[in-house]
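The complex appears here minus one protein chain, its other protein chains still in place.
Chain naming follows the written order as A, B and C, and within any one chain the residues start at number 1.
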Amino acid sequence: MTIAGLYNYWIVILLMMTGFYVVISSGNLVKKIIGLNLFQASVFILYISIGKIANGHVPILQDGVSHYSNPLPHVLILTAIVVGVSTTALGLALVVRIRESYGSVEEEEIHRQDESL
Amino acid sequence: MINGQLPALQVVVPLIAAALCLVLSRPGAAWLITFAASVVSMLVSLLMLEEVLQSGVIDYAFGGWAAPFGIAYRVDIVNAYVLMIVSTISTVVSVFARVSVASEIETHNQGFFYTAWLLCLTGLLGIAITGDAFNLFVFLEISSLSSYVLIAMGSDRRALTAAYQYLIMGTIGATFILIGVGLLYALTGTLNMLDLAARLPEVADSRTARTGFAFLTVGLGLKIALFPLHLWLPNAYAYAPSAVSAFLAATATKVAVYVLLRFVFSVFGVEFALGAMPLALGLAVLGSIAVLSASTVAIFQQNLKRMLAYSSVAQVGYLALGVSLATPAGLTATLLHLFNHALMKGALFVALGCIAWRIGSSRLEDFAGLGYRMPWTMGVFVVGGLSLIGIPLTAGFISKWYLVLAALDKGWWPVTVVIIAGSLLAVIYIWRVVESAYLADPPAQTAKAEAPASMLIPAWLLAIANLYFGSHTDLSVGIAARAAAGLFGAAP
Amino acid sequence: MTLTVTLIALLVTMAFALIRAIKGPTVYDRILASNALGTKTVLMIAVLGFVVGDPELYIDIALMYVLIGFIGTVAVLKVSEFGNLGQPQSHTDAEDT
Partner (left out) sequence: MIDNPVLRIIAKIIIPMILLFALYVQFHGDFGPGGGFQAGVIFAAGFILYGLVFGTESLRSAVPPAVLRLLIAVGLALFAGVGVITMLAGSDYLAYNALSEDPIAGQHLGILVVEFGVGVTVSAVMITIFLAFAGRNDP
């Protein structure tokens, strides 16, 4: 029961490990960033699922509602999403520059070019 | 009135200066703003240090919301001490940066460079001052993102791959910290560090608390470049612009170490972090390996910036050893080394920056006869090197002395041996440089060609500070001891 | 009850669209499938608003999703057709380069 009841954590762990695996195993710099995004997205889900309260309502003040979900994790994650977007943009910008100076986005090829210097 | 606002000013001044810098992208103006903002934040941090030493902790509630609801800044001796280190280093290095940056970075990018510098400073100061765990993550990311930009501006194309590597590893580390904070929040329902410290002991025996702690320490281990997680550091420091190497080497890992101390000692408490969890053993083992292996690797580096970067990894090992002792004496040594290492690495990297500016290289084979060509710059390098080794009458000696004493006090003989072995290895890698600069056959051209005064003055300031704090220990040791006692004594 | 049935029907069609987006032999199949998926998502958000009991909040979100989704489709089409996002180039230009 608890194992099925905590399904949100299973989803988080699955996503997290998928993302982490992509970051570590992929030799393609763009794919690494995709993996990183997946990894971060899993944490966003972790936070948001923590904030949900059973039968809780959307946390906007309304008449006749007394039971709200916790809005704080949403606010925190909004900030974290902005950070994630900035990281992605910066990472992709670096990949563009790397591609311009090395002519490749494959890690092995870049290492080979650096070694031969 | 202004005194009460110091904690906010500490962060807001560099932030507004960054916005100004972005608009006035002319290099001269941008540099002036950076310098002015650094000076102002240095003054603010000194005033706060003074106030904290006199009258105790400063609390500051953002937006007028009191601590558990709003974001609260809380300055005690440890914070004020770290803030002082960061802002002072930024001021000194920014003096050096004007000429160095002008030669290494294209004119149209210099405005962005100084903007990123100020944002990095904002982030580092924010990490040190905030009393809110999530706010800490945000500032951590501000400083990390801007330091990726700063590193990528290095003139070598390998700076790009180094920055990319740092970005991937740094983001993983930051996300780990985010997970840790999230788990703590799920457990206690608060993000304020004081509240966390108050509520954690009740639930410390749960699996969530242990998982959160593990995520936090691994994430911070990445940020402080503790031994197996240090792979991003050597390349990042080696290919960054000289001024950035000096600034980051002297501040970034220090602030991350501060965060570790804050979480271990203030939030989780000594019994849980170093007693119930195997952190002390882990830090001792990894710290020892870091000192020995990184120092050994440093000996074989031809690029001196890379050599100093590996030496930084070794110094992180000393810091970890001090923490692992779990005694006030060990913590004092760590805090002392935090300050002294900022001074010596600042001096060494600034001296290297002067040399790179003059001869356009930081490789060992180009150092032949440099002791005669650039006597003043090499003087700084030698002083910094002696301090790094830990020769008496330099700052490095003091911190190592305290570290050895603390280890002996605890009866940890092997740690003492490791520290002394690390110093001997440092003798070797510094000696290689000195030998090549003074004793090797000088090349034909031996006319004196010094770096300009605006680069030499900050270099010598740092060198003199190394000597001063090597003989006048009241100030540094006094503050470090009080800060350590504060961390051990009570909640933040 | 009707709302629940609607939701289930939407989910089924979304699943079909997803299968086509993964399998789709050509780029256009995938784009069309993902676009259809986007449209279904908008509908689902609107229906969810009625299920939860305050449609006004959810309509805002649905509207935003429509507007942004359109831009995404245009961007993907442009990249697949011309290979870049920048120029306002016509089809003939692209074939020259």
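Points worth noting:
Everything below uses one rule, namely that a residue touches a chain if its C-beta (ideal position, glycine included) is under 8 Å from a C-beta of that chain, and two chains touch if they have at least 3 such contacts.
Keep in mind that what you see is a predicted model, and the values were worked out from it rather than measured.
Taking every chain of the complex into account, the chain not shown here touches A, B, C. Within the complete assembly, A:Val96 is the residue of A:Leu6, A:Ile53 or A:Val96 that touches the hidden chain.
From the set B:Leu22, B:Val218 or B:Ala485, the residue in touch with the chain omitted from the display is B:Leu22, counting the whole complex.
Residues of subunit B in touch with the missing chain: 1, 5, 8, 12, 15-16, 18-20, 22-23, 25, 60-64.
Looking at subunit A, the residues touching the absent chain are 60, 78, 82, 89, 92-93, 96.
By the touch definition given at the top, subunit C reaches the unshown chain through residues 56-57, 60-61, 63-64, 67-68, 70-71, 74-75, 78, 82, 84-91.
Keep in mind that, in the parts below, only the chains that are shown with their structure count from here on.
Note: centroid distance subunit A to subunit B, computed from Cα atoms, is 28 Å.
Listed in rising order, the residues of subunit B touching subunit A in the complex are 134, 137-138, 141, 145, 148-149, 152, 157-158, 160-161, 163-164, 167-168, 171-172, 174-175, 178-179, 182, 185-186, 191.
Across the complex, subunit A meets subunit C through its residues 58, 60, 62.
Across the interface of their complex, subunit B is touched by residues 20, 23, 29, 32-33, 36, 39-40, 43, 46-47, 50, 73, 76, 79-80, 83, 86-87, 90-91, 94-95, 97-98, 101-102, 110, 114 of subunit A.
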